[in-house]
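Yeah, one chain of the complex is gone here, protein chain that is, but the others are all in their spots.
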Amino acid sequence: MIFNANDIQQAMARLSSAANEAKDELNEQDGKLGDGDLGITLANGWAEAMRQQLPEDDLGKAFLMISKSFQRACSSSFGTLVATGMMAAAKSTKGRAEANYAEISELLAAARDAMMARGKGELGQKSVLDVLDAVVSATAGLSNPGEMAAAAKQATGQTLDEFRDKLAGLGRARMYGESSKGLDDPGMLAFQRMLDGLLG
Amino acid sequence: MIFNANDIQQAMARLSSAANEAKDELNEQDGKLGDGDLGITLANGWAEAMRQQLPEDDLGKAFLMISKSFQRACSSSFGTLVATGMMAAAKSTKGRAEANYAEISELLAAARDAMMARGKGELGQKSVLDVLDAVVSATAGLSNPGEMAAAAKQATGQTLDEFRDKLAGLGRARMYGESSKGLDDPGMLAFQRMLDGLLG
Amino acid sequence: MMKKILNDPASYVDEMLDGLTAVHPELYALPYPRVVSRASGAVNGKVGLVSGGGSGHLPIFAGYVGKGLLDAAAIGDVFASPSAEEMADCMRVAHGGAGVVRIYGNYGGDVMNFDMAGETVEFEDDIESTTVLLTDDVVSAKPEEASKRRGTGGMVYAFKIAGASAERMADLETVTRIGQKTADNCRSIGMALTPCTVPQAGKPTFELGADEMEMGMGLHGEPGIWRDKLKPADAITDEMMDRLLDDIPLASGDVCSILINSLGATPHEELYIMYRRARARLQDQGVRIAMPLVGRFATSMEMTGATVTICQLDDELESLLLSPCHCAFWTVMQ
Partner (left out) sequence: MMKKILNDPASYVDEMLDGLTAVHPELYALPYPRVVSRASGAVNGKVGLVSGGGSGHLPIFAGYVGKGLLDAAAIGDVFASPSAEEMADCMRVAHGGAGVVRIYGNYGGDVMNFDMAGETVEFEDDIESTTVLLTDDVVSAKPEEASKRRGTGGMVYAFKIAGASAERMADLETVTRIGQKTADNCRSIGMALTPCTVPQAGKPTFELGADEMEMGMGLHGEPGIWRDKLKPADAITDEMMDRLLDDIPLASGDVCSILINSLGATPHEELYIMYRRARARLQDQGVRIAMPLVGRFATSMEMTGATVTICQLDDELESLLLSPCHCAFWTVMQ
């Protein structure tokens, strides 16, 4: 199964409304050990992206537009990481009007690596990187959208559960030591809400 | 009947404890149309005065000490007016070890006049001047302490009642126009609380 | 409960003044416990400029002691007048042989005590002195009774302009005239969103609903004249400007300075938003703005809110306003 710029355009509408719905919850979660802006970050980012008319002939340009939207609209950590990830996807799809579902795992892996380079983060530090990495593994080798969706959801939920009681090791939450235990990382939670919104 | 510095010293103890008791009430009343410091003003003033050991041989010096105590401890309007009134009493009793109860009305009148000169206030403007003036009239010609006390209390209460629904014309309360109606002038109320404390 | 960083409420003012002079020994001295003077003392042959009033308004009063501004200030307890004796000491310290001008705001206690102090130093020390009283707060009395109005942000202009005149070695009569002209040309209005706490009282000076603002609020938390739902910055600014321009109509070609002042907690960010609108209003009328002032110039400790002051300028006042001054809170460069 393949997807093109039009599919992304529709996906953005779903992501944007999911971000709006999750806005207060994510602000609150981020506020527990951070500055409470994660909900705004995502809502503004997807709203700005949604306003773009993606070009139909080049997925690379489409992802670049999304990246630039996040750069413009929300430059907090998460926004910049999303922009970085989208830029990586842009590089991988440059010049092509379509891509295959089977490539998605690789695209996510490229995004993960670029985000690690930009944010100097490592896996295991309880951040969005861990959930992304889990989804990369869970979807590797799959190409059926339904199967991929189920695998991604399952991996995301499981990663949140796994990390909940661990110490935060990245971002603002890092400095709260013990009190970060028992709290979901807001970036992971944001990923989950976006995924749920995307997949319905 | 006569009184001397010793009587004043004892009276100050009663005034000071009355001021402490009325402190919150007077702050609150003053806060309605003013800066809410009248209770502190009085409590600090009498506390400072009470710390003085009044000289036994000269009522003038005794009143001067009280005046200076108020000048030092509380220089808001009411404190300065008390200091001014005490200064007037000091002038009238200078060099004498005792005074007669029959003189009290005149001493109060001298205080009233000095306070009007200092504060550029007039009678009828709903201030401590009005209650002072009423007490001057009510005690004029009397010399029996019991009768004087009853007359002073009665005049004070009546003046408060009379002015309650009038417009304030002096001090901070003046500028609130209509909203000062229905509220006791805090300076009058302070006078009443002091009188009650003094007379038991 | 009072959310303040202090030790004993009774020592608040003295520790504050001690700290102020410790931070800036090159600027301020404390010759008496409640009198702040220039570190370098009175200037020989110069008219001395003094002010005074309650604590809790920094930079007013003590903060404005400095070159091109005040020579000394007498400081009372929070929101309470200094004593007449302290004011008299303050005038003695400021006296450089050419007389002293008392410039301060019209508050009952301050006026009574400064008057007493003036009589005292004239009697005891042969110091000639004059008074310039600020009555700039338009909501505190009708125009017919303008002399009863209280003084607020206008003090800043009067300190600066009379201070520059004195620094140019003008005589007592001139400095007084210029100070009075400045005072007469100032109009102010305030609004508040949250109260402050007087340390010795220990609780907030007033209460306001979570979505309310109080228009016409005084510098000590005296209740305002009308209460309203909190409005957008431009609407608030318009309402304040309307009142001011009603009271001092400015015509095309006129010149003024404008002070957008925080009462303490309101941040600079919000003042700039207000200034934008105030400037548009003045420009609409063809009025030229000279040296706008935006910041914390006259506060009520941690109160949230702002005051706006307009000071109309002629050539004489403008030149004095622009001339240099230096204190810990305000520097105008050559």
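Order of writing sets the chain letters: A, B and C. Residues in each chain are counted from 1.
To be clear about the criterion, a residue touches a chain if its C-beta (ideal position, glycine included) is under 8 Å from a C-beta of that chain, and two chains touch if they have at least 3 such contacts.
Computed from a predicted model, the values in this text were never measured in an experiment.
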Message: As a test of the contact rule: which chains in view would the missing one touch?
response: A, C
Task: Sort through A:Asp35, A:Asp57, A:Glu98 or A:Asp161 and give me the one touching the missing partner chain.
output: A:Asp35
Query: Out of A:Asn27, A:Thr156 or A:Gln192, which touches the unshown chain?
result: A:Asn27
For subunit C, the residues touching the chain missing from this view: 1, 3-8, 12, 15-20, 22-23, 55-56, 58-59, 63, 193-194, 210-211, 230, 232-234, 236, 264-276, 279, 292, 294, 296, 299, 301-302, 304, 306, 326, 331, 333
- prompt: What subunit A residues would touch the chain not displayed?
  reply: 27, 31-37, 40-41, 71-72, 74-77, 79-81, 84, 118-119, 170-172, 174-176, 179
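Definition applied: only the chains that are shown with their structure count from here on.
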- prompt: Mapping chain-to-chain touches, which pattern fits: line, ring, star, complete or other?
  reply: other
Message: Just the number, please: Cα centre separation of subunit B and subunit C in whole Å.
response: 32
Query: Centre to centre, by mean C-alpha position, how many angstrom separate subunit A and subunit B?
result: 74
